[in-house]
Each structure stands twice: as structure tokens, then as C-alpha cells.
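Removed from the display is one protein chain of the complex; every other protein chain stays in position.
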Amino acid sequence: MALEDLYREVILDHYRNPRNKGHIDSPDATAHGVNPLCGDEVTIDLTFNGDTVTEVAVESQGCSISQSSASMMTEAIKGKTRSEIESLTNKFKSMMSIEEDTDLGLDPERPGSVLGDIEALQGVRQYPVRIKCANLGWTVLAEALSS
Amino acid sequence: MALEDLYREVILDHYRNPRNKGHIDSPDATAHGVNPLCGDEVTIDLTFNGDTVTEVAVESQGCSISQSSASMMTEAIKGKTRSEIESLTNKFKSMMSIEEDTDLGLDPERPGSVLGDIEALQGVRQYPVRIKCANLGWTVLAEALSS
Amino acid sequence: MTDLSHLKADFPVLENGVHFLDSGASSQKPIPVLEAMDRFARTSYANVHRGAYKLSVASTEAYEAARRRVAEFIGADNPSEVIFVRGTTTALNTVAFGWGLENLQEGDRILSTEIEHHANLVPWQMVAKRTGATLDHIPMTDDFRLDMEAYESMIGPDVKIVTVTGMSNVLGTMPPVRQIADIAHRHGARVVVDAAQLVPHVRVNVSDLGADFLAFSSHKMLGPTGIGVLWGRMDALEETEPFEGGGEMISDVTLQSATWAEIPHRFEAGTPPIIEAVGFHAAIDYLESIGMEKIFEHDMELTEIALQRVGDVPGVSIQGPNNTIDRGGVVSMTMEGVHAHDLATILDEGGVAVRAGHHCAKPLMNRMGVAATARASFYVYNTEQDIDALVTGLRRARELFGMS
Partner (left out) sequence: MTDLSHLKADFPVLENGVHFLDSGASSQKPIPVLEAMDRFARTSYANVHRGAYKLSVASTEAYEAARRRVAEFIGADNPSEVIFVRGTTTALNTVAFGWGLENLQEGDRILSTEIEHHANLVPWQMVAKRTGATLDHIPMTDDFRLDMEAYESMIGPDVKIVTVTGMSNVLGTMPPVRQIADIAHRHGARVVVDAAQLVPHVRVNVSDLGADFLAFSSHKMLGPTGIGVLWGRMDALEETEPFEGGGEMISDVTLQSATWAEIPHRFEAGTPPIIEAVGFHAAIDYLESIGMEKIFEHDMELTEIALQRVGDVPGVSIQGPNNTIDRGGVVSMTMEGVHAHDLATILDEGGVAVRAGHHCAKPLMNRMGVAATARASFYVYNTEQDIDALVTGLRRARELFGMS
């Protein structure tokens, strides 16, 4: 059923136990974003080694979708280069897009095999009004990367 | 027919040849009024001898109804005492009132026998939107009298 | 139990079985209101106050009849004290800017409260900034009431205006407006009441209420969007400058200056919401055909049930008075471990429409230490079944979040 699809165990786990929570003392990049319609907030701190993200920390508050999405994102980008993150972001965005129907090659038999935990957010697409919750962390990430 | 009833000859005559037109140099009372919705204007100057209006002058611009009504009024009040004018004003107002149905004893056989030329304005009552035109001069008069 | 369930047929939008519990944001519109507007537009529409022709006269008469109806509804003797505006927000901005910029200066204080909607907060911040006046806020007690002791210690001769909600759109709390007004008046301050939530649900009589200005919206009381009311006591309106300049609000205009028309016209620049006024009139007729007393009674019965049954769901906290004393039919809640937006989504799946978020009252949220609440608000078409559906949804949320 759809709601079970939205609130999968892995999402609730990230919501309750957000990974990489906190601040970085002197980050190489940082950004803050608010979803003005619901008030959810995300702050991201990053450090780099050359092009590679070495550390990431997120301070946030909001619903299970925005919080778990931000938490999953931190796990997914650590140790990745800027261009790898860009490609990941695009995959995430098309997973969240109602219009686009890019085949990301997700395998229902082997969940997580392509995008890791992030795949669990697929169910959000059935709730268009919640898509911006899932996007919030990624939008703030993009801002941090371009800052 | 109704329109002929509105635009009686006597009204058009007062419109074209307004009586007591002009200003009084040092009036005992004066008042100015505008109908904000249509822009018609009336200014009245009065002099008194005791309680009696000795002179009246009107400067005005506007439609045939407001202009003729003001002109007729000047003729009707000259030489009258304040209390006579008050009673006349009441008669005029009830002639113009849609709700009230006071019997003013107007005699259709002998037009003008009770209120003079003013009776010609009876037709205005069929055009509620024009009643305020007819009233303008009288409203300004009341203001001048109480000033 | 006050039974108004026969009214449901007048609200076609509810036919699909939705449990609509968001009337605090905006109410639904009954068929008689929709029909009144449609009929008017098909038979009598023209611009008002402008034409000497029959359609325009009919239209003006309908518009002015709506003004008289509103005046009667809120117990205002003089219909000219009723000003039609776009809604509560515009009404409050009209007072803040129109009265505030004229009558406030450095050293003056504006007294508002911690529980206001942004509409009764942000305009005063803007005006305080422009005039140099100070903006202070009467605090809330821990049981979600206005702290009247604090108010008495805050009021003083430097307070020029006190502005307070008639009913909180988050808590349901109804501050004692009459008492607040009497105290303010004793100190020479004007009193504004944001009645967006009050007038739709409680019989308001402006002479009893004691306020100098009252603001409310048609769309929260079964009427159309696009229209609302600023009522002002005549002497208070006389102290107020027009908020907008334009046509129909002037007495005379030259290239360099203008003089204002009579009240209320000076506050109604331009073409007003004419068709909306006709719909608003019909909405008031509809409300009165039920009776405001009965409406409030019905609200309170549902609130009583909701406080009990919602309060019984484990993990749920009611954010607002947990009794029906001096409160309206607005029940905000939070659930331990489940964010309000998740609650709203889960409830929506069960056909229950509630609002989740900060409800345009961020300072109040901060005060309560919550980021968001889920809010159920009641109106004439709601029934006990709507509350049962709400409770079912709340239990389902706990289940989904693995807490049952």
C-alpha cells in the first residue's frame, strides 16, 4: 500500500537516527535552506580534499522525508568527487520528477543496488506535495557546492 | 410619458435661465456642496434681515435637475423666514422621497398652486438615481442656514 | 448534540467523502452562496457608484445592501463604518498604515501579542520601523492564554494602540477582548481586533466587543474569496488616512492634490469586489438561517469530543487549551516522533484534510517550542464522524511509524 511505500523502514531509520548530524568547525563550503511553505530547514557543511568531499555535516529540522533524504544524501556523497555528486544529484532529481521518466535501471528485486538507501525515497513520487521535502537537502547541497 | 415628465418646460427654463445667479459680496451665510459621485456643485450666499432671507445668490454647475432645482429654490426662499424655509424644505424632501408618502395636497389640476415651480420636479421621483441631483441645492441651503 | 448534518448537501465539494477539517484556513461555499453570485452576474452586474443607468443602479443597490447586511450582522449602527476590502490581511494593513503612520511616532508603543497571525504582526513591524514606534508583545501563559497580568503591567500612556486576535488560529484561544479594550481605552489607546477566526464562529456585536477596529474575511465564513471587512468606529476611521489612492475615493482632484470622499468611500479606492459582496451577503444570510449561537454550540460540541478522543491517542499533545472555556473550534496537535507534515499526509490518505505547519504564526511556534502542528478546525458541515476519521488517521500514523 502507498503509505507503507512512503514510510519505509529505512526512511524512518534515517529520520530517527540522522547520519552525519552536526556542524563542521571550519567548513570549506556551507549553505542553509528553508522550505518557506512548510518551514523545514537544512544546513550543510562540507570539507574537500581537492575535488572530493571528505566530510559532511547536516543540521536540520522537519518532516521524516526531508530529514531522511538529507541524511541519506550525506552518506551518498561522502568520498565522492564533484562530478560524481553532480551525476548523483541528477539521478535523484529524475527519480523525484513526475514528468521525466528516465530509466535509472533500479532493480525492484535488488533494492538499493543502484542508489543505495536513497532508492527508498521512490515512494515520495506518489505524493507530489512531498517531493519538495525530499528535494530540500539536495537543493541546499547544490548551493553549498556552488558557493 | 416619463421623460417628458422629467424634463418639463419649466425645468428647462430654470436650467437655461437660472434665477438669482451669482455671488453676494458680504453674505451673512454661505455654503458650498458637491455631489461627489457626479461632480455637480452648488454655492449659496444668503443675507438676512432678522430671521428673513433678504437676498440669495447661487453659483452652480451640473445637470438640468440640480441646476433648475437650485434656481427654483432661490425663488421660493426669498423673503421667507427660517421656519418657513424649514417647512418648505421638509415639503420638498418628502416630495423627493421614495418611501414617504406624505400627502402634500398637490393639485394636478392646478400645477404650482402649492409649491410653485418646484412642483415640476415631481417627475424626478421616477428616477431615483437623479433624486440626489434635485436635493443638492437644498442640502447646501440647510448647511448655509446652520452655519 | 446539535445536528447540522442536513447542511452537508449544500456543500457539493464534500460529496466525495472528504473529512474537511481545515475551515480555519478557508471554509467551503454552500450552493446558495454560489447561486447568488451566479444569478447576480447573469442579471444585474455593472460597475457600482458610477452609472446612471438601470444595471448600474441595481448593482450599486446590491453592493450597498451587502454593506448594510454586514453592519447588521456585527451590530454596527452605521453601515458607513463597514469598509469592504480584499480580506483580513488588507484590513489590518489599512489600520496599521492608515492609522499608524498618521498617529504614531518615536516613543510611542504598539502592543500586540505573542499569539498573533503574521497578518496582525508583520504590518505593525513595518509601521514601527517607519515611525520609530516600539512594538511589544503581551506574552502567553503556559496554559495557552493571554497573560493579562503582564498586559496590565505593559500598558501605559505611551501605548497608542493595542492589537489582538479575537481567536487564535492555532490555539483556539479567545482572549478577553472586552477587558483588554476597556483597559486600553482607560489609557487612551485604540484597540484593533483580528477577528478572522472570531466573526465566522461567534456572534459578535461591535458595541459589546469594545474594539475600535475589527477585521475579518468572507472566505472563512462560507463566503467567496476576494472580499473581507474592516469595520471601524466612526471616530477611529476619521483618524485614519486612506491606504490606497484612486478612483471613487476622492471628493476632488487636481493635478497636484486630492481631497477625500466621505467614509466609507475614501477607503474603497477603485472597483470593489462587487460580485463577491453579493456572495458575502448570501453567506451571512446562510449563517443567520442556522443561527450564530447554534453554530458556536456545534463547534464547541465537536471541540469537546475532539479534545477527548484526540487527547486519548498515545503520544499526542494538544497545543492549546484542553477545555472548552473561552476557546473556539480549532484543535492543534503534535505527535511525539511524527512530524506534523507526515501526520497531514497520512490523514489525507484517509480523506481527512487538516493543515500542518506554522499556521502563519512562527513566533507562537517558537514560544511553544514546536516547529509545526497539525490543526483540525471545525465548521457547520463537520460531524462527529470527521473526528472519528481524524482519530483513526492518528492511530494509523503511529502504526506506520512503528509505535503502536
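Note that the chains take the letters A, B and C in the order they are written out, and that residue 1 is the start of every chain.
One rule holds for everything that comes next: a contact is a pair of C-beta atoms (placed from the backbone, for glycine too) under 8 Å apart; a residue touches a chain by one contact, two chains touch by 3 or more.
Model, not experiment: these values are computed from the prediction.
Q: Using the contact definition given at the top, list the shown chains touched by the missing chain.
A: Every shown chain touched by the left-out chain: A, B, C.
Q: With the full complex in mind, choose from C:K54, C:R68, C:R178 or C:K294 the residue touching the hidden chain.
A: Checking each option in C:K54, C:R68, C:R178 or C:K294, the one touching the absent chain turns out to be C:K54.
Q: Among B:T30, B:S64, B:S94 or B:T139, single out the residue that touches the unshown chain.
A: From the options B:T30, B:S64, B:S94 or B:T139, the contact with the absent chain belongs to B:S64.
Q: With the missing chain put back, one of C:L146, C:L209 or C:I227 would touch it. Which one?
A: C:I227
Q: Against the chain that's been left off, what residues of chain B make contact? List them.
A: 2-4, 6-7, 9, 12, 16, 37-40, 61-65, 67, 127, 129-130, 133
Q: In the whole complex, what residues of chain A lie against the chain that is missing from view?
A: Residues 34, 36-37, 128-130 of chain A touch the chain that is not shown.
Q: Kindly note down the residues of chain C that lie in touch with the hidden chain.
A: That gives, for chain C, the contact residues 12-13, 18, 20, 22, 25-26, 28-29, 34, 37-38, 41-47, 50-56, 86-90, 92-93, 96, 114, 117-119, 121-123, 125-126, 135, 137, 217, 219, 224-227, 243-250, 252-258, 269-276, 341, 344-345, 347-348, 352-357, 360, 362-363, 366.
Following the convention adopted for this analysis, only the chains that are shown with their structure count from here on.
Q: Work out which chains are contact partners of both chain A and chain C.
A: Of all the chains present, none is in contact with both chain A and chain C.
Q: Taking each chain's centre as the mean of its CA atoms, how far is chain A from chain C in angstrom?
A: For chain A versus chain C, the centre distance works out to 39 Å.
Q: Rounded to the nearest whole Å, what is the centre-to-centre distance of chain A and chain B, using the mean of the C-alpha atoms as each centre?
A: Centre separation, chain A to chain B: 80 Å.
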